[in-house]
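The complex is shown incomplete by one protein chain, all other protein chains being positioned as in the whole.
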């Protein structure tokens, strides 16, 4: 699909999206969390495995959590084999997703630049590029003059505080329109007969030995053959009730947009040293992410000094942004794991699967984890893509540590 | 942005502080005697409640003292702060904030 350039308008949504059914007494599979991962899992359960006696339970409105709040960056240029495998699997699905969902998800493969500002950034970047190449992920190292060609508004002059020494470039990376993605999955799941139940908060579980037999909700108890927890930042609230300890911490992560602007920024640029990640969305707004607020929080809002720092970084790297205006800020709740990799797979309950710890990577993984988790549920066996991300790695010490090595936080 | 009451310095801007996660997770007396699982729980696993949380803060750009606080992770409001040598150890009632569930 050809990359789209920003324009003033978005494609129309369809005339029918989903029903608002009353929950049935029981389902073969109950997915807790109607965000991107939950909806994608539902879609692939139906599409790939013919499993449709499924409910997706959402405590608020569908895809209203991190799915509605992220900066929509999609890439697969992760360092470790395990990470690049699942994200590359996701990226391949992204490439056919518009057709699969029959929904204009505005997937735009405009490329992502991860800037390097220090010699160690350069080493880490080359390391990641070389690993990506050997893993079959498109990646290259580009020098500053090439960075300028790809994204002319990046300040590549040598007189800034942390000059750009080069970047990694993944041409197949890009962005998509998050609501459209979620709604595309939701509509397909609904069409397949899956019940998407909103305003249905899970308050507890009914258990029988090693099995969960039902899910207690604000709309009554719902029987469940298999349960998948896809609640991102709220996972701990569920696992606490189940008595499962999961090593995640929920933090606010803020993002922001400018008003609509004529096309000026043709790609996605991320920088760790000068902490900013930015793209220009389809309507023309600049979309940016900020750093994670340091403390645990479930409040979907963060502190303003983070935004100010973010703006300083944006203007430092993109001087022409000076008089763009901050239009709206907001926050999601990211579930951060000790090694900055997800936690997916079995739990001490035979029929409960866990999917959390995606931190800032959840959106880009959406179709990948949806299909892998659906496969895992259908076969009652962790799919090879998710097997390395089992909870027990924290006991054995076999972590998939993406922070130190990747020089990329998001 | 919070105004955090350092027990030694009084109210100061949030930017002067750094966060230290859950409080009252003591270093084990004899790590060597712990199972891999017990040790992993000390190293990697921390509570993550939605609501009141006993946690550690450091007035890192001020007096550099560590202290504890009870804070609500939903509203972010500090309920109180207390020194590490507070004999009441303030948040013991939150030492295990997890609910009763026990996995099989």
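Going in written order, the chains are labelled A and B, and every chain counts its residues from 1.
Methods note: a contact is a pair of C-beta atoms (placed from the backbone, for glycine too) under 8 Å apart; a residue touches a chain by one contact, two chains touch by 3 or more.
Definition applied: contacts and distances are computed from a predicted model.
Missing chain, UniProt protein name: "Sarcosine oxidase subunit alpha", from among "3-oxoadipate--succinyl-CoA transferase subunit A", "ABC transporter permease", "Spermidine/putrescine import ATP-binding protein PotA" or "Sarcosine oxidase subunit alpha".
Within the whole complex, touches from the chain that is not shown fall on A, B. In the complete complex, the residue from A:52, A:66, A:108 or A:135 that touches the missing chain is A:135. Checked against the full complex, the candidates A:167, A:307, A:352 or A:372 give a single residue touching the omitted chain, namely A:307.
On the side of chain A, the interface with the absent chain consists of residues 8-10, 13-20, 60-62, 64, 68, 81, 85, 117-120, 122-131, 133-136, 159-162, 179, 198, 258-262, 264, 274, 283-284, 303-304, 307-309, 311-316, 319-330, 395-399, 401, 403-405, using the contact rule stated above. The omitted chain makes contact with chain B at the following residues, 1-3, 13, 18, 20, 26-27, 30-32, 34, 36, 39-40, 42-44, 56, 58, 60, 64-66, 75-77, 84-85.
Going forward, only the chains that are shown with their structure count from here on.
Annotation: 29 Å between the Cα-based centres of chain A and chain B. On chain B, the positions that touch chain A within their shared complex are 1-2, 14-15, 18-19, 21, 36-37, 40-41, 43-50, 53, 55, 71, 73-76, 98-104.
Contact residues on chain A toward chain B in their complex (touch as defined above): 205, 207, 209-210, 234, 236-237, 240-250, 294-299, 303-305, 338, 347-349, 394-397.
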